[in-house]
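What you see is part of a larger complex, with each chain still in position.
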């Protein structure tokens, strides 16, 4: 059961162990996600060359694969890194950015799922539905489906793949083959900052590195994300200051903030 | 004729229709331009793989091609996307970043113009002059020519290509084959933030998606850019806060701001 105590415990673990999170991620958000990982206390590294991803996986505590600006050589590196991570038995997190928007993205996501067997998959409702091969509309990388509508598909996807599925949206649903955790933290302003979903995925990468009960660590990461987002939105005049304040809040996030603000249902 | 009312109308259209703007843009500014598009109410997507650009164009309302950090596979994708966009009849906007600085950039820009027939081309004075094949000095991606001096060349370029030409600078000139609109909004601090020109081009991508009178929608985008820049500069202590506040101002921009601040001459 997710609780204030369990979120606080994992955040403390991230900060004290500072896991090295290897990211193969998109060019739009690299700076944000590296900064979010630093702010939460983890240690980010970005590396995408086929020549080095296996070596980088060797020193990493988790691997985050994000297909936001994919191309063939990147996909090759993602697959290679994913296999190395599974072999080494460190968690693999997949962000299928824009799955459903183009066949290339949908097929690449499905190939990564098939070959690398990610432990956690985080997307918006449209992306998750695209992975279940259900017909779904999408607007590029933005969702046009409601999160609620994707929960059934996510459960099926969890059963088929063995992965934890996170559908992020106004309410985040963290789903395995039998249960659903709802995290109700967050702010609409987060949707006005590019890469907030990608940042959530990166934070999941940090939390699964310190807690191998992946449904719990995934939910903890989403809770931390949402709480920091709420705190930042309160102070922000718009999405520009939001981006900066969000990192500040991640960095300062206290046990008290979590205790006061956590809204989650197991 | 550009007027307060016409700017306000187009901004309302962008916000209500939230057009999907497909960007093939440079690695320096991807985050800024995606955030600017979100802040103004549009929906950005970044995709540059040859394997998917045609699919992405299919769901997009406009295409922005920016050569700021080009390489051969990116150029191939730009051409492919540009042709698909013309075929689908959605507007194409070109930002010839650094044209004139290297032969590769000048020739790539001219090839894109020839093959994809962009509807709007936005650059600084040096870049626009480089496209007219006039001898012109440049300082990398910064202009050393005055905007005024480029207007004559821009008119010729507009005649030759059928495109609207935007020369941005302290005064922005929006030019077609017979008329010139001047937008006098903006702040010198904008020149101290990287990618402000690229951001202007992205905003043009949003406005041409909702108004096919391209000289008007281009001028409206430049006006919105300049007004948000003026508002942000007033509050900024330097280029770092400027970058954040600019996004806040785009997001908050009101009819009243436009009414009070617009300085444009048709």
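For clarity, chains are labelled A and B in written order, and residue numbers in each chain start from 1.
Methods note: a contact is a pair of C-beta atoms (placed from the backbone, for glycine too) under 8 Å apart; a residue touches a chain by one contact, two chains touch by 3 or more.
Keep in mind the model is a prediction, meaning the values are calculated, not measured.
Sequence-identical chains make up the whole complex; the displayed set comprises 2, and the total in this structure is 3 copies.
Going forward, only the chains that are shown with their structure count from here on.
Computed centre separation for the pair chain A/chain B is 32 angstrom, with centres defined by C-alpha atoms.
Chain A meets chain B in the complex at residues 26-29, 31-32, 68-72, 98, 101-105, 138-142, 191-195, 236-241, 243-244. The residues of chain B lying in touch with chain A in their complex are 18, 20, 22, 27, 30-31, 34-35, 38-39, 43-52, 55-56, 59-60, 73, 243-252.
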